[in-house]
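Note that this complex is displayed minus one protein chain, with the remaining chains in position.
And then chain A:
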Amino acid sequence: MDCSLVRTLVRRYCAGEENWVDNRTIYVGHKEPPPGAEAYILQKYPDNRIVSSKYTFWNFIPKNLFEQFRRIANFYFLIIFLVQLIIDTPTSPVTSGLPLFFVITVTAVKQGYEDWLRHKADNAMNQCPVHFIQHGKLVRKQSRKLRVGDIVMVKEDDTFPCDLIFLSSSRGDGTCHVTTASLDGESSHKTHYAVQDTKGFHTEEDIDRLHATIECEQPQPDLYKFVGRIKVYHEQNDSVVRPLGSENLLLRGATLKNTEKIFGVAIYTGMETKMALNYQSTSQKRSAVEKSMNAFLIVYLCILISKALINTVLKYVWQSEPFRDEPWYNQKTESERQRNLFLRAFTDFLAFMVLFNYIIPVSMYVTVELQKFLGSYFITWDEEMFDEESGEGPVVNTSDLNEELGQVEYVFTDKTGTLTENNMEFKECCIEGQVYVPHAICNGQVLPEASGIDMIDSSPGVSGREREELFFRAICLCHTIQVKDDDDVDGPRKSPDSAKSCVYISSSPDEVALVEGVQRLGFTYLRLKDNYMEILNRDTVERFELLEILSFDSVRRRMSVIVKSATGEIYLFCKGADSSVFPRVIEGKVDQIRDRVEHNAVEGLRTLCVAYKRLVQEEYEAICTLLQAAKLALQDREKKLAEAYEQIEKDLILLGATAVEDRLQEKAADTIEALQKAGIKVWVLTGDKMETAAATCYACKLFRRNTQLLELTTKKLEEQSLHDVLFELSKTVLRCHGSLTRDNFSGLSTDMHDYGLIIDGAALSLIMKPQEDGSSSNYRELFLEICRNCSAVLCCRMAPLQKAQIVKLIKLSKEHPITLAIGDGANDVSMILEAHVGIGVIGKEGRQAARNSDYAIPKFKHLKKMLLVHGHFYYIRISELVQYFFYKNVCFIFPQFLYQFFCGFSQQTLYDTAYLTLYNISFTSLPILLYSLMEQHVGAEALKREPSLYRDVAKNALLRWRVFIYWTLLGVFDALVFFFGAYFMFENTTVTSNGQVFGNWTFGTLVFTVMMFTVTLKLALDTHYWTWINHFVLWGSLLFYVVFSLLWGGIVWPFLNYQRMYYVFIQMLSSGPAWLAIVLLITVSLLPDVLKKVLCRQLWPSATERVQNMCVWRQDHLPELTPLPLCRAQPLGHWPGSHSNLVTLTCWESRECSVPPPWLLSPMPSPSQPGTQLPWPEGAGRWTLTSSSL
C-alpha cells in the first residue's frame, strides 16, 4: 500500500499528464475504488447550496455598512461625523450624521431589498426536491443537500440540479435532449450522450451497482468546455477508461426535454457549477461622467482644505493680540488656556473642515445612483425600442453607463446578425464551375440555370454528375443540425415521407439555409438515428454511418464529418470558408470556383466551399487513433485536437461552393447614416471575407459611391511591405486632411474626399505585432492616424480576440475616445466587454452577447434611439446634476466662509443646524432629481431627426473644466451677493418699523432664504421641459422650505436645548426691507446667468439652441402663415413628420429662425430627391466649435 502511494505520488509529480493537479476525482455513488487501483487524494467539495445573496440576516448590517463605507465619499462623511463627535466643533454631529444616515439608509434599503429578492430566489432553488439513488432506492431530498458523487435522477421537463455526468437515459440510444434557454438563451434542443459503458444501467438497482470513478478538471466558467475521463470497474477488477467531453455533461440550469428520465452523477455542485461561475462577473465599467465627477470632487476637496487652512492661519494671526484672543467679556476656561498651541491649532483646523465640509455634496452620490437606477427604466419602457416580432424589449444590464451612451465617438459593429438579419437564404451553389439556382429548379429536377448566369463549364460529364451527387450529399451530411420533431420521443413512428415538414435546428443559420436549399434541389436530410444519418435522395433513403464529427471552430473556420456509406466507402466531407478550404485542396476546378466565390462575395453573399476526400479503411483507422488520443488528453486537449484536425483535413478534392444571402436589417443604413451625422465613426468588424463585407458596407451606406477605399489587406501586403503601404496611405489621407480641415470637422460634406479603410485580420496582426526593435508603436500610431482620417473603417476576417484588440487600440489611443461595441454573437463578447459601452443585439445566435453586454436591444436600428435620444438625454441630465450639485453647495458654504472674517474666525455657523442638515437632503434634493429624470432640451423627435445635435454633447462638453469653472464662479458670485447683500442690510441699522434689532440668526436666515430661492430658481431657469411634476416639485420645495421655517421658528421645541430660531423667520418676514432685499438679491444673483444664456443664444447659438428656437418660431409663425393643421395639433416638441426635415434644414441655412423662409409662404417645394443626400449646412461644424468656446 505504501509503495503504491509513493508510486502514485511520484507519478503525479513527475510524469507529464499526472502532473496536472488541478483535477478532481469523484467516486460515483461514493463507492471507493477497488483496492489496488490508484489512490486519490480526497478533496472537499461544497454542497449544492446556491448562494447568490450577498448578505445574511445577521451580517447584513455590519457587512453592508462596511461595503458602503468603502466608498470614499461615505468614508469622508463618516470621518467628519466622528470628528464632530470627538472634538468641540461649531456644528452638532447631527448636521452631518443625519444626512449620512439618510444616504446610508436609502442605499441599504435598496441593497437589502435586492438581496431579499435574491434570498427568495435562492431558497426556491435550494429547496426544490431532487431524486437521489441511495442503496438502490429512489429518495427525495432538498436540492441543497446534494453532494458531489451522488447519483441523481432527473425527469422530463425538470432542470438539472447541478452539473452532472450523463450516465444513462431512458432512451435506448443513451441520448437525451436538453434546452439551455436559461443559460445562454438558445432554445434549440441539444443532444447529449451518455457514457458508452454506463448507458445500459437503466434502473435504480442497476445504477446502484455501477462502480466507477471520474476524473475531471476543476470547475471553470466556460459553458462549452469540459474535459474529464471515467474509469469503470468491472467485476473482474479490470477497468475501462473513457473520455468525457462537454457532450456528456449536463449543466445546471438546463432543462431535460423529450426524454423520460436520465441518471447522472454530480460532479460540480452549488457555487462550483458552471452556471454559478458564469453569473459572478459584473460589469466594472465606469463612465466618463463619473471620472469627471471624481476629478471635480478632488478640486473641491482641495478648496475645502485650503479654506480651512487659510482660516486657521488667519485665526491665529488675528488672535495674536491678547485682547482679541480673550477679551474680558469672553474668557476661556482654565483647561482651554492650558491646551497646547499646536493641538489647539489642529482642532481648529478640523473644526473649520467640519464647518465647510458641506461643500462636498453628501447626497450627490446617492442622487446620481438613484437617477441612474430610475432613469434606466425609461430605456426599458421605451415602446419604440420594443420589437413586436420577437416580443423583446431593450434590457438594461447596468445602469451605470446611461450617460456614456451620449458620449460615444466610435461604434464597432459586428456584421452578421447585427447589421444583417442573420436570416439566411440559400441563393445558389456552384458545382464544378456550374451554377445551380434553387428557384429555377423544379423539385427533383436538376436543371442548370439557363439564362442570366454565366456558364463556366457547360458539360458536366459523367464525373461531373457524380461530383454533383457527392456535393449534395456533402451538404446533407456535413453539419450539426438536429431535426426537431416534437410529437415523437423515440423517432420511429414518423414515416420518412412526412420529413419535409421537419424543422431543422442549428446554432448556425447558414447550415439550416444550406440543408433547406439542397432539400429544394432534391436531397433531404431526414434525421440522425443510432449514429446513422438518413438522407432522402429524391425518393430513396440513403443511410450513412456517422463516424466522426470534426466540429466547427472560428479559428479553423471549417468543419468536417467522416461517414461510411452503405456500400462501405468512407468519406470525409469538409465545409468551410474559402480561405481555409482552398489551401487544403489538391484537386478540383479551383479557379472557376474561386471566380464564382469572389463574384458572389462582391454581391454580398456568404460563401462556403465544400470539399471531400475518400478514405480507405487504414487511413480511417489511423485517423481514429489520432483523434482518440487527442480526445483523451486531459491537458491541452484543445490544442491537440486542433493539431489532429489539421492533419486530417488535407489533400481534399474541391466539390463546389455555396452562396447564402443574409439580408440587411431594416433601417440599418438609416441608422448608420444617422450615427455618422452625429459625428460617430462607425467601424464594421466581421469575420466574413472582404468582398462580402464590403458589399454589406455599401448596402448600409457605410461606404458611399464617392468614398475612396483604402486597402490594407494581405493581398496588398504581398506586393509591398507593411511599412510602405502604411506610409503611402497616410500620405494620401493627410494630404486631403491638410487642405480640407474645415470640412473634415463635419466629415459629411458631399464634395469632400471621403475615405474608407479596409483592413483584414492578417494585416492587423502584423501592425499589432510587437517587433523586436520595438518599433511597433510606430506602425500603430501611423495606423491610428490613417483611421482617424477615414470616415468609415471595415475590418474583415477578424477573430473574436482581434475585435477586442481593435477596440482596445482605439480606446487607448491618445484622444481616449469613448467606444461602443455592438454585436449579437458569442464572437462579439470579447469586444463588448472591452468597449466602454457594450451593446448586445438579442439575436438568433443565442443570448451570450446580450448577457455579457451593458445594454441589450432587439435590433440594430434601435441603436439610433439609444444613442441619439436616450444617450443625449442622460448626458444632459447627469451633467447638469453634477454641476448643479457643486454649484448649490458653493452657494451654501461660501457665505459661511465669508462670515468667518466677521466673527473673529471663531467657526461660528451662519445657518441654524436644521438648515445645515436639511439643505442637501430635503430642501434642494428633489427638484434636481426630478430634473435629472425628466429634462429634455429638445424633444426626442428632433433629436432623432437631427443627429448632429449629438455633437453638442460630444466629448464630455458639458463637464469640461471651463464649464465647471463657470458654475463654480457663478456659485461664488451668488454667495458674495447673498452675504454682502445681507451684510449691508444689517450694517448699523434696524430694518423693522418698530425699531427693534435683529441678531445673527436672522442674518443667517436671510442669507439662507435668498440662497434657497436663488438655487431653486437657477434650476428653474435651466429647465426646458416643464411637466406638471417639475412644477409640483420645484414650487413644492420652496413652499416646503417656507412652511418648515415657519414651523421650526414658530414653536418652542421641547427637545432642543437652544431656542435660537424662535420666531426668527417670522420676524424677518415682518420686515419690509427684508422682502425687498430678498427680491433684489435673488435678481442680482440670477442676472449674470440670464444674461449669459440670452447672449449666448443670440450670438453663438449651439445647434441645440437653434432647434429650440425653431420650435418656438414655428409655434409663433407657422400656424398663422400656413394652415398646417399638423403643427397645431402636435404637442410641443413633436414636429410633424413629413415637412419637418425641410423646415429644419432651411432654417439652418437661414441662420435666423424668426425670419420665415419665403417659400414657406408658398406651397412647399418637394424636398430633395430621394436617394440624393441632403446638403449639410456648411456652418454646422463651426457652430459647434464656437458654441463650445463660451
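Brief remarks on what is shown
Everything below uses one rule, namely that a contact is a pair of C-beta atoms (placed from the backbone, for glycine too) under 8 Å apart; a residue touches a chain by one contact, two chains touch by 3 or more; residues count from 1.
Throughout what follows, contacts and distances are computed from a predicted model.
Taken from the listed names "Cell cycle control protein", "Proteasome subunit beta", "ATP-dependent DNA helicase II subunit 2" or "Signal peptidase complex subunit 3", the protein name that UniProt assigns to the chain not shown is "Cell cycle control protein".
Between the chain not shown and the residues A:25, A:607, A:968 or A:1071, the one that touches is A:1071. Within the complete assembly, A:992 is the residue of A:580, A:922 or A:992 that touches the hidden chain. One chain is missing from the display, and on chain A it is touched by residues 50, 52, 90, 117-118, 121-122, 125, 181-182, 185, 279, 282, 323-324, 327-334, 377-378, 380-383, 386, 390-393, 395, 847, 851, 873, 902-904, 906-909, 934, 936, 940, 981, 983-1000, 1002-1004, 1021, 1024-1030, 1052, 1057-1060, 1062-1063, 1067, 1071-1073, 1076-1077, 1080, 1083-1084, 1087, 1090-1091, 1093-1095, 1097-1099, 1108-1109, 1111-1112, 1131-1134, 1149-1152, 1154-1155, 1178.
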